[in-house]
Every structure is written in C-alpha cells, then in structure tokens.
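Following this message is one structure expressed as structure tokens.
Removed from the display is one protein chain of the complex; every other protein chain stays in position.
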Amino acid sequence: MRKLVVGVMGGGEGASEDVCRLAYKLGKLIAQEGWVLLNGGRGVGVMDASAKGARECGGLTVGILPDRNAANASPYIDIPILTGFGDGRNFINALTSNVVVALPGRMGTISEIALALKNGKTVILLDFDLGDLFSEYRKAGLMFSVKKPEEAIAEIKKILAEGAEFF
Amino acid sequence: MRKLVVGVMGGGEGASEDVCRLAYKLGKLIAQEGWVLLNGGRGVGVMDASAKGARECGGLTVGILPDRNAANASPYIDIPILTGFGDGRNFINALTSNVVVALPGRMGTISEIALALKNGKTVILLDFDLGDLFSEYRKAGLMFSVKKPEEAIAEIKKILAEGAEFF
Amino acid sequence: MRKLVVGVMGGGEGASEDVCRLAYKLGKLIAQEGWVLLNGGRGVGVMDASAKGARECGGLTVGILPDRNAANASPYIDIPILTGFGDGRNFINALTSNVVVALPGRMGTISEIALALKNGKTVILLDFDLGDLFSEYRKAGLMFSVKKPEEAIAEIKKILAEGAEFF
Partner (left out) sequence: MRKLVVGVMGGGEGASEDVCRLAYKLGKLIAQEGWVLLNGGRGVGVMDASAKGARECGGLTVGILPDRNAANASPYIDIPILTGFGDGRNFINALTSNVVVALPGRMGTISEIALALKNGKTVILLDFDLGDLFSEYRKAGLMFSVKKPEEAIAEIKKILAEGAEFF
C-alpha cells in the first residue's frame, strides 16, 4: 500500500519567518506520521522550510519544480521532479497530493488551492484566512481552517479514519 | 503588428444566463475593436457565449482546450488549440492573453486570474466581486472592476493609450 | 466549418537554406489553399520561413511557443500561443494539427512526428529521410514521403477527398 502524499503549499520568496516556522513544524509532523511530503520544490519560503522539517525527521520529500534543472531545488528535496512547465506545474501539485495543506501565500498558492478543490482534493488552510473565498467547499466539508500544524495532522487523520479513498 | 489578444474567463457549465449574456455582449465588442478573443474553448457557459458574440461580429476566436480532440469545442471557436493538459491549460490561457477580462466563475476562473496576475497581466473583473482577494494588485493598478462590457473595453483602450507594451 | 490546420515541423537554428526555402514555399501553398499554418512559432529555421511564406500569401499563422512571452516569436506569426512549457509544447503541436508536414529536423522534429503518429495524425515527410523508422505507420497509410511542397499539398487534398474526418 502506498504512503499518503501530503501537499504543502504556501508562499515562496515572500513568506514571513512565522509562516516558515509553521511550515517547518508541519514538515516534521508529516514525516513523523510516515507520510510523503510534496511541495513546489524550490529552495525558498514554505517549500524549503517544510522540506527541511520533513528531512530532519527522516521523511521522504518530493518537489514538483517549475524548472528544467535542479539548480533552484531545495537541498531538502529528495526527489526533484523537473517539469519545465513554470506555474503550469501547480496543476501537477494539486493532482498528485492526496490532501493539501495551504499556508499563507499569494497568487501561486491560491491557484493551487483552486485547482486542488476543483479536482476533488480536501484542502486544509493552516493559519491562512481567505475570507469567504471557496466557502462553498467549506460547506461541502472539503475545506477546513486550522491554526496549528498539529491540528492539520489531526484533520488528515480524521479523514483517513473516515475511510476516504485516497489511492 | 499583431492584434491584441483579449482573454475572456468565467464560468463553464454553471454560468448563469445573465453572465452568459454579458459574455456574449463582451465578445461582440471585442470583435468590433478588431481584437482576437481567446478563451478556454469549450462549448458551454462564458466560453461558448463570448465566442458566439465575437463570431457574429466577424471576430477571430481562439480556444485553448483541455482536451485531446475538438469534440467538446464550441462551434464558435475558429482555432481550437488542443493541449490535452486538463486544467493545466489555464496557465496557457493566462500567458497567451495580453489582457484578461474575468466574469463570474468558480475554481477554474480563480486559478486563471491568479496565474494571470502572477505573470504580470492586467485583469479586469466584469461584474465579478472577489472581495479583498488580490487587493494588492488592485492597488498596484493591475486589477480593475467594471459593471458593463463597454466599461471593460474602455479600460483596455485606456491601457493601450497609456502605451503599455503588450507584444 | 473550421479551416484545416496544417502543422509544419522541422529544424530550428540548424535548418539549412535549402530546407528553409522548402518551408517558405510550403507556407505559401498552405495559405493559398485557405488553410491555417501552425508551427512551433520561433523566429528561426522552418518555423520562421514557413510562417513568412504563409503570411505573404495572406494566410493565418499560429505559433505554439515554448516560452512565457513573445520575445522570440517569429514576426510572421499572427497568433503566438505562449505555453511556457518548453519542449513539452511539442505535444500540443501534434494534437492541434489536423495533419503534419515534417521537413528535415533533429530531436524536436522527431519527437513531434512520434507524438503525432501516436495520436492518430497523418504525417507527410517532405524531403526528410527517416530510413525504416516509423515504417509500420507508412504501411498503415499514415505516413507518406514526398519531395516537393506541391506534392505535400496534393497528399493533403487526397486525404480530404477521401473524406477523412479532421474536425
């Protein structure tokens, strides 16, 4: 049986230290569950921090890179998938994640949340206030808001316990 | 010199009659200016209605389809670009448009607006209230809100008059 | 009814003058038939020459570019489709063409021929010797070899006359 792939989305260059700290902690917790961490793979912001956390706890990290080579990949990414597709790779991030946790970010993150929801993925917003946006998905039980990384993990476990078919 | 390519985004199957009427009118006006209309190419909602409007006024219509064949293309699309990339084609819509007009839509439309803004395109929201989302782009003069198709055309002309380099 | 889209593939920077002359002539003939010319869109080699020929005869030219902007587009391309997908766009070239004419080229051209044949497109090799490669498609009547642009046009007309469904 395959391991669960948890997509971690969020800001790149513009991510604050607080957001990166959350991402780092989330990465640790994902690895401790034995899950695979997937993100956009670059060596900045939420991507770098979450991969670092996961790696330090022995987790496997997969990065879906926009580039044609690994020059900008985070050193904490084990498997850099080189798409050469620029932001077009956001669609792959959404499809490949079994479940998505989104931290504060901007356009790229919002496009990933939108594409994830559109393709039937559950999205957990971690300390990320999107107002009424996507509220229909919240009502449908496909989008949740949490404040702490531990709560994000708890939400994922709840979904797993409910027997959702991820694979 | 190339013709301006105006991307028209908005709801598919779920678009209301009112929204489709706006899209149809917008398509007509775009064609009357001699501009090329680009959209997601399918034969439903804003895509079908805007292409129909443009075609009836002799305009050229380009559809960036998610599919591998033209079976679901709108009959009003002159040039169906078959990507086979599913929602991944939204990125191509954003890049290929010189300017984007977005009517009410859901996840797909939001992902296109986000990718357009991220890639430096001006986005004109036509009767589409997104609350505070993307407000930083509004402040930067890259996102505008209008109520009528005629106003969207006027905004585009203003940008052209300011000498923006589209090509 | 839509116009036929003829994909013209072949060498880029490395294309010889003779090959470019063939491409230019082919572009002219495609435009004279009222067909749309599609190619990879860059301002070099077979792409530039075929678009120039088509444009000089009043044809419509569509370029599927690997880039995120039109800086490297041929000036003879009317509609630059900006994919940002690098060589990944070769798949779009294959899918979007109703029929493909391939002039001498290298890796990119061969990948396009392979993807076109795999996706059910007829490929006409114009003065391009591929030895036994793809010979099964030749036997199946999906690949033809011609020496002159006029013969390529004649092959396409024959296919149209046989009532092949392109659209």
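General observations
Letters A, B and C mark the chains in the order given here, with residues in each chain numbered from 1 onward.
In this text, contacts are C-beta pairs under 8 Å (C-beta built on N, C-alpha and C of every residue); 3 or more make two chains touch, one makes a residue touch a chain.
Owing to the predicted nature of the structure, the values given are computational and were not obtained by experimental measurement.
Counting contacts over the entire complex, the absent chain touches A, B, C. Of the candidate positions C:57, C:115, C:146 or C:160, contact with the unshown chain belongs to C:115. Considering the full assembly, C:106 is the residue among C:21, C:106 or C:147 that touches the omitted chain. Note that of A:3, A:21 or A:157, the residue touching the chain absent from this view is A:3.
Residues of chain B in contact with the chain left out of this view: 68, 83-88. Hidden from this view is one chain, which touches chain A at 2-3, 5, 36, 60, 62, 64, 68-70, 77-85, 91-92, 95-96, 119, 167.
Listed for chain C, the residues touching the missing chain in the whole complex are 85-88, 90-92, 106-108, 110-111, 114-115, 117-119, 130-134.
The rule is simple: only the chains that are shown with their structure count from here on.
Between the two copies, chain B and chain C, the Cα superposition rotates by 180°, quoted to the nearest 5.
The mean-CA centres of chain A and chain C are about 40 angstrom from one another, to the nearest whole unit.
Centroids built from CA atoms put chain B at 29 Å from chain A. Within chain B, contacts with two or more other chains are made by residues 85, 91-92, 119.
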